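Here the structure is laid out as structure tokens; the discussion comes afterwards.
Removed: one protein chain of the complex. Kept in place: all other protein chains.
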Amino acid sequence: MAMRKIINDPSLVEDQTVAGILAAFPDHLKRVEGSTRALIRADAPVAGKVGIATGGGSGHLPLFLGYVGQGLATGCCVGNVFSSPSAEDMLDVTKAIDSGAGVLYLYGNYSGDTMNFDMASEMAEMEDIIVKTTLGRDDVTSAPNEEMERRRGVAGIVFGFKIAGAAAEEGRDLDSVHAVAEKAVFNTRSMGVALSGTTIPAAGQPGFEVAEGQMELGMGIHGEPGVEIGPLLTADEIAGQMLDRILPDLPFSSGDAAAVLVNSLGATAPEELYILYNKASQILGDRGIKVHRAFIGEYATSMEMSGASISICKLDDELISLLDAPAYSPLLSQQLGR
Amino acid sequence: MAMRKIINDPSLVEDQTVAGILAAFPDHLKRVEGSTRALIRADAPVAGKVGIATGGGSGHLPLFLGYVGQGLATGCCVGNVFSSPSAEDMLDVTKAIDSGAGVLYLYGNYSGDTMNFDMASEMAEMEDIIVKTTLGRDDVTSAPNEEMERRRGVAGIVFGFKIAGAAAEEGRDLDSVHAVAEKAVFNTRSMGVALSGTTIPAAGQPGFEVAEGQMELGMGIHGEPGVEIGPLLTADEIAGQMLDRILPDLPFSSGDAAAVLVNSLGATAPEELYILYNKASQILGDRGIKVHRAFIGEYATSMEMSGASISICKLDDELISLLDAPAYSPLLSQQLGR
Amino acid sequence: MTDEVLGIFKTISEEVVPQADTLRELDAKIGDGDLGITVTRGMEAVIAGLKELEGTPVSNQLARSGMAFNRAAASTFGVLFATAMMRGGAAVKDREDVGASDVAAIGQAAMKGLMDRGKAKIGDKTLLDALAPAIEAFDKANAAGKSLREATGAAVAACETGTTATIEMQSRVSRAGWMGERSIGVQDPGATAVLFMLQAAQSWVNANSEPQTNGGL
Partner (left out) sequence: MTDEVLGIFKTISEEVVPQADTLRELDAKIGDGDLGITVTRGMEAVIAGLKELEGTPVSNQLARSGMAFNRAAASTFGVLFATAMMRGGAAVKDREDVGASDVAAIGQAAMKGLMDRGKAKIGDKTLLDALAPAIEAFDKANAAGKSLREATGAAVAACETGTTATIEMQSRVSRAGWMGERSIGVQDPGATAVLFMLQAAQSWVNANSEPQTNGGL
């Protein structure tokens, strides 16, 4: 079983990752007592403020643990690689971050996560904690526009964390934080392309393969298939195809302001992301869409998967001010505030 | 010619990367007129302050362009992938960033770079610009301790940028900035391990291969061979072997304060870096070495190479205050200031 | 039937974990490839918790085992397994004596729980398509006075048919739903896991019950 991975026992990958994060940033994060997989801001619960809980499978760093911080999410739990955390861990996080102002669940639309978060929110309600939920469902290739509620979440949820996190930090109430999270998530559309699969450590062999010289257009971050598999196109062609699907979907129109996120799925180098962005920014310019801010780097990965995604979030004045508010996490690819 | 890369014409990778960076961060960086490969801080030359110029091959982002910013380097030029920039570009950067306070050249010890920077400094002197040079030579596996001047630079140069950059920002003179850069570089030791090679786009095929299940201990960031090739060890064993070579080399002793950088060469996932750090921090703790601060992420890469390095910088009070000073670049894996 | 539940879980672990790779492969084809790991880690956690469940009511054994599974291997399958066990257990809550005829009630409660939690319908290419016919066949056999062994055999046979039928279905929910037509042609991994579990339960029944007797075990 040969994998190109620097790990110990494959079944310890998740716990040792969490332990390493805690060892690296002890002033920033703390563990929820009794759980190896649930971490919260060192200063949580934050008095008077809405808590934001997120979570999902391991293997996506800096998603999800990297988005816990000031002006971002308040707490998080992670499951095994590419698997949901448990409802029990979610409940533990919920209780640990609730200051009485209620908790927003903000995570990606995957059945394991939704079913576990739903179970957690039922349990939280029994303990008198008010919970609202916002689902990231930005991947335009995962279902047609009319079936948006089936779409999966990919890197675009980053805008949700930033915007909802800033709203919570401002001291808004749960309804208001939830409303702006919904707006951020709704205004965001993404598409990815994968040039290779990835290997779950405990499985030891790639769950998915993409032959060299091929690419999967629209592949999800766990290797879920996309719209088509075909020969690897040039960066300019890829950027073009992505924007051709993303822009009409909301739609984004001339005069709109937008934030753009070019994300590496893991192995794809920063150089390639800038080459993609170079073309994307030209296309957006040609269409009259103004880039308020660009984020380029690793924001949501699939371990060593090769590939990239582009996410675009349409901004209004409220979203701009929340996007530009300060935020801090030592795990992030690029600080999200100014 | 199948590569898992999102690019256009392979011969345009470098120029389109630079163009993408400029498109993404126009408020942060500007181009030196007449050069496609030379970028400087948007506010350079910074009146009254020493300029810091760096440079090296393309293919290492965020190295080198990512380290241009407030509290970091002032200007940079990049060459083709894994090749030096030209003396002429370096001269252009030097002239563009010199405010009259002189310029520090801070870059890694590779012959193409040293010969070109030397030629540039000769030309700069003819134009009455005072230049001093500090070379990153942190890789302990590249030559024995007695032949330190032959050692190559790897990710440890990040500490040099942060510390010299903060000193220049404080308004110190060239001699003082140079002295503290020398101290930072001298106090830093690194070692890397590679699990795969990487493909120079214009070459189209990997220059180096590491068979799956094998690793090269001490491999350099262009695939320069290290101390030995052998079976892939566990993360804990790798961390142990790295620290066994790094710690005695300076040496680092009980009671020392240190900054630790765990760097991905590209494809290696953040999860694996945290697993490495988890063990490294235990070993350092056992040896009585106090980690003042940990940096974990992509700081110096080789495109899609799989592997990681650990760099450790011994800190005194002066270095601690410079390391903790604010700094900003939108390309960085983790903001280097607080 | 008190510690019989524990015996069945042990047999499931012994017989299903060795088939984890088949589940991994199927899930890799139309899901994300983790179902083999999920079942392995989940059943390990169930087994690790059995000792302290000895002698406790069946409802507690079921619920606690389900939660242990999902805590160790949370996922769609994990939370559904937990839900089925919790709801199934609730159907015999506070009952000291649970017999073969209660299995029908447990199964129906579990089914209802799964449908509440997952919001999928029969025919959506999920584990429901394996479990629903199995429960129905068991009920029918049980109502007709068949032995536990016979009823279990009927359930497993119906489960096999249901599982095989998922091959031709197009997934409409969750991960495989994103594949659209590309999901046709692959047997649903979750349905397959349910089939393996019921087959293991059948092994236990055959080894531990009289061929002809109905009622107690």
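Read from first to last, the chains carry the letters A, B and C; within each, the first residue is number 1.
Just so we're on the same page, a contact is a pair of C-beta atoms (placed from the backbone, for glycine too) under 8 Å apart; a residue touches a chain by one contact, two chains touch by 3 or more.
No experiment lies behind these values; they were computed from the predicted model shown.
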item	value
Partners of the unshown chain among those that are drawn	B
Touching residue (missing chain; options B:152, B:183 or B:279)	B:152
Options B:87, B:135, B:284 or B:331, residue touching the unrepresented chain	B:87
Which of B:2, B:143 or B:179 contacts the chain that the document leaves out	B:143
Where the unshown chain meets chain B, residue by residue	11, 79-89, 110-112, 115-116, 118-119, 142-143, 150, 152, 200, 202-203, 207-208, 220, 222-225
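Rule of thumb we're sticking to: only the chains that are shown with their structure count from here on.
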Partition of the remaining chains by touching, absent chain A: B | C
item	value
Longest centre-to-centre distance from chain A, chain (CA-based)	C
Separation of mean Cα positions, chain C and chain A [Å, integer]	33
Euclidean distance of C-alpha centroids - chain A vs chain B, Å	29
